[in-house]
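Yeah, one chain of the complex is gone here, protein chain that is, but the others are all in their spots.
Chain naming follows the written order as A and B, and within any one chain the residues start at number 1.
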Amino acid sequence: MADIETASPALESVDAAEPESTGPRRMVLNMGPQHPSTHGVLRLLLELDGETIVKAEPEIGYLHTGIEKEFEVKNYQQAVTLTDRIDYLAPLSNNLCYCLAVEKLLGLEIPPKAQWIRVLLTELTRLNSHLIWLGTHAIDIGAMSVFLYCFREREEILRIFEMFSGQRMMTSYFRIGGLALAPPRGWRQRVKGFIDVFPSRVDEYEDLLTKNRIWIGRTRGVGKMTLEDMLDLGITGPMLRAAGLKQDARKDQPYSSYDKFDFEIPTRVESDVYARYQVRIEEMRQSARIVTQALEGMPEGPHTADAPKVVLPEREKMKTQMEALIYHFKIVTEGFRVPEGEVYQAIESPRGELGYYVVSDGTSKPYRVHIHGPSFGNLQAVPHMVEGTLIADVIASLGSMDFVLGDTDR
Amino acid sequence: METGGAAVMEVPAELQPFALTSKFDRGELTVEVAPERVVEACRECKGSLHFERLSTVTAVDRYPSEPRFEIVYHLHSVSLNRRLRLKARVSGESPAIDSVTAVWRSANWYEREVFDLFGITFLNHPNLRRIMMPDEWVGHPLRKDYPVEGYK
Partner (left out) sequence: MSLIQNQFDQNVITTSVDYVFNWARKSALWPLTFGLACCAIEMIASSTSRFDIARFGAEVFRPSPRQSDLMIVAGTVTLKMGPVLKRIWDQMPDPKWCISMGACSSVGGPFNTYGVLQGVDKIVPVDVYVAGCPPRPENLFYALLKLQDKIDQMTTLVKRPTEVRLDESMLADFKQQIMVAQIQNPA
């Protein structure tokens, strides 16, 4: 339709006569910041020609809470609670990344049991995040029931988190030097009960979607990007893997004893919304495998590092030993000092590469913390991905990115 | 920085002409380059050293010492599984540095963020305006002389 109109000489001459006007067929559509399918407070300015998007301009910052600044006035251990609130769909991944960065600065060795519990809970976090992604992505495209199924399993995961830490979402369970509390009684049964049935639940989601003609029609061939563009634009994580690159920080630069686990990195080559869906579904299965392995091979031992200057002493010791009491007092009142230096720790969060750049000046508060949220890099590619496509595909493309605005804006 | 295989402890030969100083600390390599040569150095890194990805661009405010700002680039080579940190120092008086958007397009938003929160101008940037704060905001919040609570 648009082609015919531009081909018509009469219309072209009208356009030429009015150089100021942007043309009669262009329309600017504002999407967000309050829009149900932008998954938060993203604002998109879309310039449309009919139903085709000519230009897209994402506008972020509606959730910029100044977390990076706030890190500078908290001491190292206090700041763990802030990390939860950055990427609120994967709080434990953020806990882990921050703790690993500070532990690298301190040169702390974390006992195997704490490392394995960290792996277990981080993988449950990945499941949690992917479930929310799948549910909301499906509801955006029009599959309501998947959403209810996904949240059913998510509640189970949140109950496990609550059992470990006392909180459903913002657990702050990983602390610098290990874990906040010893794992609770009966946690094995709870996790086992969940993880044994989980693969069959993934089958249920697949029954609803994988061969669903509407789902395939809305997702296949939509939101395509080449691998070179993705790397250049800063995309990481499942999107990159759906374009055929086998890149995963858990394998490439193993942290927290991920090298001891046996798991596959799923990849696809189509690089469209459907391929990203398939990659994430397969990642859920692999995460379930990791959780099962962690459960079976869980080593025994302490859950915190042997570092009295960093880790709070046990209650019992604190009441009986003078030294422990002094350390307790020092840690609580002024925190611990971290040697001067800077580190960049990258981990594989559910959305891609999550990096914490921590600069220490030798005091008990971080001099500067910069968080590289994977969503920030991914969102940047929105114009590249949606320009030239139809407006109805924007929702599917955005959904396949799986961004979190807290992670983007910080 | 941390690598899959052997750690890169020394500055690669291709980067030698640009390196002012270098430091290998906690398994991570930091190379400091002159601010006016940062684009050349980045081009070299992307071309012959295969750093396809730019992980982050950020800044550290060393107020009140001079040069005040450190601009930090984290590079990531997916094919060689390597990481590298480049650093350039600029002064606190009207800080400015060349933009690396011509090398990696992803630098676009990263540099806008640094411009917004630190007030460092990136020359030749295609779209240098505030990204996090509202357009009419005064001041640059992540500077050390800016209060955490802001001016309310």
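Note that in this section a residue touches a chain if its C-beta (ideal position, glycine included) is under 8 Å from a C-beta of that chain, and two chains touch if they have at least 3 such contacts.
Not measured: the values here are computed from a predicted model.
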item: Contact with the hidden chain (one of A:155, A:207, A:259 or A:306); value: A:155
item: Which of A:67, A:325 or A:390 contacts the chain that the document leaves out; value: A:67
item: Chain not shown: contacting residue from A:223, A:308, A:377 or A:406; value: A:406
item: Interface residues of subunit B (partner: the chain not displayed); value: 132-134, 141, 146-152
item: Chain not shown, touching residues in subunit A; value: 33-36, 40-41, 61-67, 69-70, 81-82, 85, 88-89, 132, 136, 147-148, 151-152, 154-155, 158, 168-170, 405-406
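Rule of thumb we're sticking to: only the chains that are shown with their structure count from here on.
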item: Rounded Å distance between subunit A and subunit B, as computed from the means of their C-alpha atoms; value: 24
item: Of subunit A, residues touching subunit B in the complex; value: 60-61, 64, 66, 68-70, 72-73, 104-105, 107, 231-234, 236, 245, 247, 252-253, 341-344, 346, 353, 355, 357, 359, 367-368, 370, 372, 376-377, 379-380, 409
item: In the complex, subunit B residues that touch subunit A; value: 1-4, 25-28, 30, 52-56, 58, 60-61, 72, 74, 76, 78, 81, 83, 85, 104-106, 108-110, 113, 117, 130-134, 141-142, 146, 148
